[in-house]
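To start, the structure itself, in structure tokens.
A protein chain is absent from this complex, but the other protein chains hold their places.
In this document, chain identifiers A and B correspond to the written order of the chains, with residue numbering beginning at 1 in each.
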Amino acid sequence: MSATTAFLTDSTLCIGCKACEVACKEWNNLGDDGLAWTGFSYDNTAELGHSTWRHVKFVEHPPEIGHGGNSPEVSSWTFSSDVCKHCEEAGCLEACPTGSIVRTEFGGVYVQPDICNGCSYCVVACPFGVVQRNKEDGRAFKCTFCYDRQKAGLTPACAHACPTESIKFGEIEQLRAEAERRLAKLKESGMNDAVLYDPKETSVRGTHAFFLTRGDPRQYNLPLKPEVPTIYTKQGWKSAAIGAGVLAAATMLAFIAGDNR
Amino acid sequence: MKDSALREQLRSEPAEPSLPQRVHRLEEIRREAAHTGRVEGVGVRLAGAPIPVASVETGYYGLPLLKEPQWSWEIPVYFFVGGAAGAAAVIAEFAQMSGAQTELVRDARTVAAVGALLSPALLVSDLGVPSRFLNMLRVFKVQSPMSVGVYIVSAFGPPSVLAMIANRLRGRMPGMMLKMIESSAGLFSALCGLGMATYTGVLIGATAIPVWNKNIDSLPIHFALSGLAAGTAAIQLMGHEESRALNLLGLVASAGESLIGVKLEKAPSPANAPLKKGTSGLITRAGGLLTGPLPLALRIAAAFAGERRSKQIIRMAAASSLAGSLLTRVGWVRAGHRSAQQSNTAASREF
Partner (left out) sequence: MGTSFGRGGATTAQQDLANSDAILIMGSSMAENHPVGFQWVIEARKRGATIIHVDPRFTRTSAMADIWVPMRSGSDVAFLGGLIHYVLEQGKEFREYVVHYTNAATILRDDVKLPDDLAGIFSGWDEENKKYSPETWLYKDEDPKPDAIKPGHATAGGGHGKDRGGEAGDATKHETDPTLQHPNCVFNVLKRHFARYTPEFVEDVCGVPKEQFLKVAEVFSNASGPEKTAAICYAVGWTQHSNGVQIIRAAAILQLLLGNIGRPGGGILALRGHASIQGSTDIPTLYDILPGYLPMPFWESDAHTLDEYVKRHRSNSGWWSNFEKYIVSLLKAWYGSAATKDNEFGFRWLPRVTGDHSESGYWLDMQDGKMEGLFVMGQNPAVGAANGRLQRTALSKLKWLVVRDFVETETASFWHDSQEIENGELKTEDIATEIFFFPAASHVEKEGSFTNTQRLIQYHEKAIEPPEDCRSETWFLYHLGRRLKEKAKAEPIARNAGLNALTWDYPTEGPIREPVVDAIVSEINGYKTASGELVREYTELEADGSTACGCWIYSGVHPKPGHNLANQRKPKDYLGHGWGFCWPSDRRILYNRASARPDGKPWSERKKLVWWDESKRQWTGQDVPDFGKETPPDYRPDRKAEGIKRIAGDQPFIMHPDGVGWLWVSSGLKDGPLPTHYEPLEAVVENRLYPQRASNPPAEKKQRPDNPYGYSLDKRFPYILTTYRLTEHHTAGGMSRSLPHLSELQPELFCEISPEMANEIGIRHGEYATIMSPRGIIEARAMITSRMRPLKVQGRWVHEVGLPYHWGRRGLAKGDTVNDLLAISEEPNVRIMETKALVCDIRPGRRPRGKAALDELNAKMRQTA
């Protein structure tokens, strides 16, 4: 059993260079997702998807003279590199009917491209809007956690390319501790709006890709309370049973009550 | 990201406040900044607006947090066909058991069997890699409604078809054997049919899509009734307008759908907005109307009308139910899309 690994993406160190995004595309041979200018700050790829497995977000607030982005008082322009969260309880993995999505020996959530049949059920089951089907290819894709590289003892391409160690890769518990230390340090320096995003209290039970960001995670489209949707199946089957009961009972009664012409 | 989608995004920003308002707000913010050393959120429609912003209110530039469902047209149609066929299987079985008209049983079996054949075809054709349909049968995952569903669909097909064939053959060559085959296959088909009519509600309910997820409690019942309405209607239109049992069933289904419609209309949750607003709202509401109040009223009216007239009215009610059931499925799937599009944090989700 190999060590469980994880990412700590620290947006307070990120310079928004997008090297991670490009390195991921290069390594995994992904295409571009269209040449559209969005006007969303410097972000023109907008979101994670089947052809973007790392994505750098740019959040702007009006800066103030005398304060750089590292000033604890004002958060003016932050960059945060997003990726599949590799959830402890992964919606996509739970939902996948083919068993294409598996948990690897490194603890990552991996879509096996030779099994996936493109039913797209994982797409609606991911509470973070990560995995997506490639319409041309037919199958679903997302970050592989560089399973191939990890297998070969290499660091994932995105972390390897990051010039500022904004993406840290390592053993999960060590990284969690590191994240806590870093958070404490930021708070100590007065950066009170720093938060560690790792939804452990919800049914997701934590992730293998946690994020240090400034300000409310919702501005980065990180949901406050993500849930693994399959926790609702019990409830669903219960009402399905009721539905079936109603259907059967109604039919039976109708045929009893009705004449048998 | 497509340029057109982005353009829409830019346009859908709230209306731009007047120039003095903007300047005023900007000054206010600068003062606040000078005074307190910081400003909470962006909160200002700056000059040159709409400028997309990333904030707690809008999420990341108002972009969806969730991915839209990627199912094609086959899926809502499958929901409709599968639901109707499932209900028809149940009807056929009870009809046979209660000794109903042989034509009715035969037609019910036909609806069930045709639906049972169409369903997997629709499902397979929706797949990104259709040739890998069988991959779904490699594993069985209770926690995945899709997995459970695939087994239900697969199990529903053979007995439904067998029951129909047995039924048809019995018309030509009587025999105990065939009857036994029909009734046991029929029973199995009916049991699966119950699953067919309901599981799709669980399937979409147990997802991250807010409008589906929020309604997981009522969706399977809703879909069961919708299936019942459609199944009943389909059989009736094959010349069974006068079957009292079917008419009763139709009444029950449309009454139930009306109740569910009222419940949905009254639900305050913002997650339900796609069921009421926009194209998806229009379709679901139309679907609701056509399966609920309209056929209900028609069927009641039919009870008081003369025989010929009544038959016509029943036909109208049945057609309405069929169309309504189809629209309901289309509407719900569309609502799922809309819901995902609006999933930029606070706007539609309560988290």
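A few remarks follow.
Rule of thumb we're sticking to: contacts are C-beta pairs under 8 Å (C-beta built on N, C-alpha and C of every residue); 3 or more make two chains touch, one makes a residue touch a chain.
Note that the structure is predicted; figures quoted are calculated from it, not measured.
Taking every chain of the complex into account, the absent chain touches A, B. Mapped onto subunit B, the footprint of the missing chain covers residues 10, 19, 22-23, 26, 46-52. Residues of subunit A in touch with the missing chain: 13, 15-19, 21-22, 25-26, 31-37, 39, 41-42, 44-45, 60-63, 65-71, 76-79, 163-165.
To be clear about the criterion, only the chains that are shown with their structure count from here on.
Averaging C-alpha coordinates per chain places the centre of subunit A 28 Å away from that of subunit B. In the complex of the two chains, the subunit A residues touching subunit B come out as 33-34, 36, 38-41, 43, 45-47, 49, 57-62, 64, 73-74, 91, 94-100, 115-121, 123-135, 137-140, 216, 218-221, 223-227, 229-230, 232-233, 235-237, 239-244, 246-248, 250-261.
Within the complex formed with subunit A, the residues of subunit B that make contact are 1-3, 6, 10, 29, 33, 37-39, 41-42, 51-56, 58-61, 63-71, 87, 90-91, 94-95, 97-101, 126-130, 132-133, 135-136, 138-139, 141, 143-147, 149-150, 194-195, 197-199, 201-209, 212-213, 216-225, 227-228, 242-249, 252-253, 256, 336, 340, 343-346, 349, 351.
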